[in-house]
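Heads up, one of the protein chains got dropped from this complex, but the rest are sitting where they should.
Here the chain labels run A, B and C in written order, and each chain numbers its own residues starting at 1.
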Amino acid sequence: MYARVSTEVIDAVDVLARVGSEQDGASLLFLGVVRNHADERPVSGMRYDAYEEMASEVLRAIAEEAAQTLGTDRVAVVHRFGELAVGEVSVAVAVSSPHRAESYEASRYVIEEIKKRLPVWKKEHYTDGESTWVEGQIPPVTTGSEA
Amino acid sequence: MYARVSTEVIDAVDVLARVGSEQDGASLLFLGVVRNHADERPVSGMRYDAYEEMASEVLRAIAEEAAQTLGTDRVAVVHRFGELAVGEVSVAVAVSSPHRAESYEASRYVIEEIKKRLPVWKKEHYTDGESTWVEGQIPPVTTGSEA
Amino acid sequence: MSVPVRTLFFAAYRDHFGVSELDVELAAGATVADLVSELRGRGAPFDVLPAEPAVAVNHHYAFLDEPLGAGDEVAFIPPVAGG
Partner (left out) sequence: MSVPVRTLFFAAYRDHFGVSELDVELAAGATVADLVSELRGRGAPFDVLPAEPAVAVNHHYAFLDEPLGAGDEVAFIPPVAGG
């Protein structure tokens, strides 16, 4: 299990290499990448802000939940923050499992939970010079993962 | 679009690099890997046989169908045949699309259709020296992809 | 006896308030809801805080009725947009 929030450039090959084992018949790597458009509007880049300490903890909790689905501890996820250019990877999720169904399910779980709960925000920079915070999702309020 | 059946070792990074574009916010790489067990029985390796000419055509047809789902032509798939050791990649599927849902759907489509239709067979070699053909799926008989 | 807490503002909240954190003194027994009322009661720019914002106390999403203790870190979490 590996979960990390960082300003460093994401090395997708390294993230993938953190999963896989001789028991596993399937590996899956998801990459979220900064697009050159939002709806129809041209985008020049994206700034990600993070509540870093909490995001690290939430990302680890998500990875642990995914491991339950997977039935293995072979989950690696890295979320980047800071200024990103078009084409740069913002998030990488790697999982592996004996059979493929669990890998697809766990991979999707990780990215969907990131979108719902990870305290990270993004500001789109448009080619016309404007910038706006991307409309996000209201996180489900719980009693906390320790409760 | 890239679809290939080959005896060469699969370079997963190369397959992933064949997809992605500045329009795409999501990339997904699936790897099928030779496991060290089948049910409870220890496996030492696997031999894949292919009806090579037909498999090339069927794999391309599957990739084209996935491209419809994706809404992009960013699909790359390679299936290996010959003798493979435990841990070696037998199939790599890379896709990318503006949004993630289409990538997950198309990736899964490609691997499920491979299992249903690709004229490829595998013989498991067990550590006790025995070998058996893996029980497969009866392909759906159609009037052919040209019909 | 008062309860000092540290509040954090991120993203759109930080841009709007012009600060990323603020120390606030609350009455003993105060909850997250009391902190929200205290801030909203200050008027502009804090009155843009929703009456029921998403809040994390010490890195965990919290209910509005969660009681606060001295030294708690209370973060106001605008709708999240990772990935």
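Methods note: a residue touches a chain if its C-beta (ideal position, glycine included) is under 8 Å from a C-beta of that chain, and two chains touch if they have at least 3 such contacts.
Not measured: the values here are computed from a predicted model.
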Could you tell me which shown chains are touched by the chain that is not displayed?
B
Tell me which residue among B:S27, B:T72 or B:S90 touches the hidden chain in the full complex.
B:S90
Hey, which of B:G32, B:G45 or B:P98 is the one touching the hidden chain?
B:G32
Could you please point out the chain B residues that touch the chain left off the display?
32, 48-51, 53-55, 57-58, 79, 90-91, 111, 114-123, 133-147
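Here, only the chains that are shown with their structure count from here on.
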Ranking chain pairs by contacts puts first A-C
Just give me the whole-number Å value for how far the CA centre of chain A lies from that of chain C.
26
What are the residues of chain B that contact at least two other chains?
none
Provide the list of chain C residues touching at least two other chains, using ranges where the numbers run on.
none
